[in-house]
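A single protein chain has been omitted; all remaining protein chains appear in their positions.
Letters are used for the chains, namely A, B and C, taken in the order the chains are written, and counting of residues starts over at 1 for each.
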């Protein structure tokens, strides 16, 4: 989905774009119909694979008709029923029975989000590897530590890479835990599954006591599983599923944002300790420029992420009744955009970290030149407690090496646990 | 631009979509080139109307190539130069001379925003008329005043409409003032117009003292005028122009949000004092439903607006150097989306207000039934100060009528001033 | 801490207020000093319990002097050293050695946050009990289900309570997992523990190889444990610890917000199915009013929470260098305010849920009156598939009972796991 306003957008491919969302909604209808048939609630003839019935070409029409009822499921159903009508009247009649628009839409959101999580997790794995390599390789690369923009005490670039890695590992842990918990929404008009229970009862197969209710729950369970999602009680107005997604995705963006900020500082010509991978960042007028464009675009995304997560929280906090009157509707675009932008940033971060150019000599030269400042703390201690004032930044690196080890150990443990 | 995730999106037509933005960027290049020629800085042969050279079909390619330099101007120029090359080599050489990417992009943002303002202002005029009519017509329609969800004292629906109108007038005033101040960005690589001065000097026509600088400023001025924008000093890192737009657009959304909230409450079946225009709001499963879908969608937009304006402020507050390193980039999509969504909401609000169904009888019945509560304040005063306790809500309407008049007077004055 | 601008603020007591924060910072200095002594790095005479040295009365002076260095640790140290000077010169010399301001401040943030989590978790337990009781008691209390503000199909109030409970359980799970992971920040000037290593070396007890580094890490570990926190690598510019706190607290606020929204709707006089606990909500002028003031105040907090969490994410995403140049500083007030407001809302939500008045008869009456609408879906199915149209909303409750059971089962399991 090209987007002139968000350079790099095409990195997300068709993840969570209109077409993917439309396909996901059709898959939900298809899986539900199959589950009704399998349960003996719908007649066997009603079974139908809906997947080819609606495609990219229908997006514009479905979207245009979505306003009238306030969501795209109603016009999508009209198309599905119309096309099914000519080949399978039973399916045309049974499709969507027992569901409500929100079931289809929310479940499709989770399916699209799941694909994004898989994609982002794959990128995070790439980044963990790249950062672990940088941290290990540069555990002896001394550089000026900087706090509040000023020289503080010496650090190593390996330690900085290890700190970047910590942020990336934090994001990876959270997304890894989140992915398998994504839950389908299957509750009918107001989250009671009443229509499905009624259908079960009318089928004549589930008639006594709570048999219809158990049958309805079984249909929901089967549908969720076949879509690769968890089943659970309907969450029409309890939107934890959505806010958790938002928070976790933004956490990844925070981690990349911090990396980008460091690169933007350290790639300034007066510092020049890092450079982005070659080949990008030209200017429309100045032939000399090599702008750190990946970091610029990551910084952009990091500035935008928090508001998206907040929007999802606001929607959750504004939920009311058995279906919110606007708070639900604001989630869709927010989540899709956040997901796509996170996928874009994930790929950009991988490219940046994979090709980052580290000028260890320049780092060392700056640290040496700044030694009087970088070693002032050490001199102060020596003056009071005895001992020699250090000459070289390398002599005042503290526990840097052990701290790098600790992060690398965590990276190995996390990767092992996550595989 | 269809958008499955934002029902109603097509109401914005092509306002500030990718195609419109691309065309606007081409117009900037074209106007600048013409101004260079007119000033005698570029040769007369370099003049060329670029408008047909690039179109909707180029969006995908330009977007895909935008990541490399971080913005779409660079690939757009490549296309322009390539196509010009075969028909006007002089134009191909002179196009964009003196400009920088940010000039083209920021000026195009303002042009697209200007079209949105015009569209929204037209809708606001429609709404002012509709609300003035409602306020006047219902100045005697008594209803329960509600504060903190509970019955308070009587009001009239005319007063409520007048208060809605005040919000709409506030937005209209602000947008009316803002529209003619939109300013082109024309400063060259770092906002000094150095290249244009150099071109002026090299032309041999502007050589002594500050002649080249004055010539460069004149080129900028002429370009801005021909695009219908103001000219002013470059604002590469001083983003007031952008935050003002965001604030004003969100202010309109706030006004519509408040209307929608009232409709959502008053259209509840237990209250039923208002109903949306007929013909929308069906359900995928419940044939009985007539959901207040315009208000739902307006409420959605009102929940989303504030974060957009905040995003633009954050970008302004994060500006640095002579061009920000990511804070600039986050503005484009934010502004375009906010503009489009405001245009959508504007049209929805017009439809809602134009067809709003007011059940004056129901209002009166509820107010009468609630009279003991609605008149408790009056009874309290009468008990202490003498006088008769009122029986009817109509007897305790205070200055309602004069307040309605005051708002209607303002509406007339504003319309007169704005025409 | 009284706060005219946030009614109910005193519910938070001194949680995370200025005094608590000052005390926590002193505890960090005290624990670190003790750990240095225990490790044999500082002389035994330097040991001193600092807890009584600084108190509430010092807040104003320390705060006033905080601007000069940009944080309150520097003036706090001046006070500590001055007062120690007269009673324990060794302690005065050794206090803070090896630490940096950020260590003290960040660790104190975590300590204050920990107390808030404990407080909120206790309230969540109360709410789980209250909601489980409501869900169970009202599993047969039929009411109108409402979607997009309109009557949909029947539900029970027990199901609504169960859905509220799900939100509360989600928050409880997250906070339970989070509390024991709060991690001290102990890294010295730039996160390398260099000064502590140097101190260890100069003590003559840790001289060869990585002994000084191991000793420094042991001091950090001992300090963290004695403060009830985890130890881990420094996170000066990797702020996951802070964003996770914010997200989890806001998630609780989202859950209460949804409850409040439902109460605000259902306590409207025209609906009157719920009422807040008696005794609050009077008006300054209308003797009749009983405003749902707890819900109003919870709604207020729910509107404010998301922006706080976003602010913390923005800070994390803006981190740079070995200590951020402003992004760190914006976290303190944001986190303290969010923590205090969450504690306030937690107590208000407990009071609301503990005394909520449910008018089951009114619910039933409304549902019966609305039966034609509420049963339209069922009638539609019966018309097509055979079967009798239902007369009573009670006959169309679907799997409501099993869904309530599922949530109650989860509540029991969660409580068992959390105890």
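The criterion applied here is as follows: a contact is a pair of C-beta atoms (placed from the backbone, for glycine too) under 8 Å apart; a residue touches a chain by one contact, two chains touch by 3 or more.
For clarity, every value in this text was computed on a predicted model and none was experimentally measured.
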If I consider the whole complex, including the chain that's not displayed, which of C:45, C:67, C:118 or C:409 touches that chain? C:67
Specify the residue from the set C:124, C:148 or C:260 that touches the hidden chain. C:260
Among the options C:2, C:52 or C:386, the absent chain makes contact with C:2
Touch rule applied to chain C and the missing chain gives residues 2-11, 18, 21-22, 59-60, 62-64, 66-74, 77, 96, 99-101, 104, 188-189, 195, 260, 264, 279-286, 291-293, 295-304, 307-308, 310-311, 314-315, 318, 325-327, 329-330, 332-334, 336-337
Using the touch rule from the top, list residues of chain B that touch the missing partner. 70, 93, 97, 100, 102, 145-149, 152-155, 159-160, 162-164, 166-167, 170, 188-199, 201-202, 210, 213-214, 216-217, 232-240, 243-244, 247, 250-251, 253-255, 257-258, 261-262, 265, 302-303, 305-307, 309-311, 313-314, 316-323, 325, 377-378, 381-382, 384-387, 396-403, 406-407
Please give every residue of chain A in contact with the chain that is not shown. 146-153, 264-265, 267-271, 281, 285-293, 296, 314, 366, 370, 372-373, 376-377, 380
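Heads up, the rule we're going with is that only the chains that are shown with their structure count from here on.
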Return the chain label for which the distance between chain Cα mean and whole-protein Cα mean is smallest. A
For this structure, which two chains share the highest number of contact pairs? A-C
So which chain is farthest from chain C, going by the mean of the CA atoms in each chain? B
Could you tell me the distance, in whole angstrom, between the mean C-alpha positions of chain A and chain B? 30
Chain B and chain C, separation of their C-alpha mean positions in angstrom: 38
Of all residues in chain A, which are in touch with two or more distinct other chains? 70, 100, 188-189, 195, 302-303, 307, 310-311, 314, 318, 325
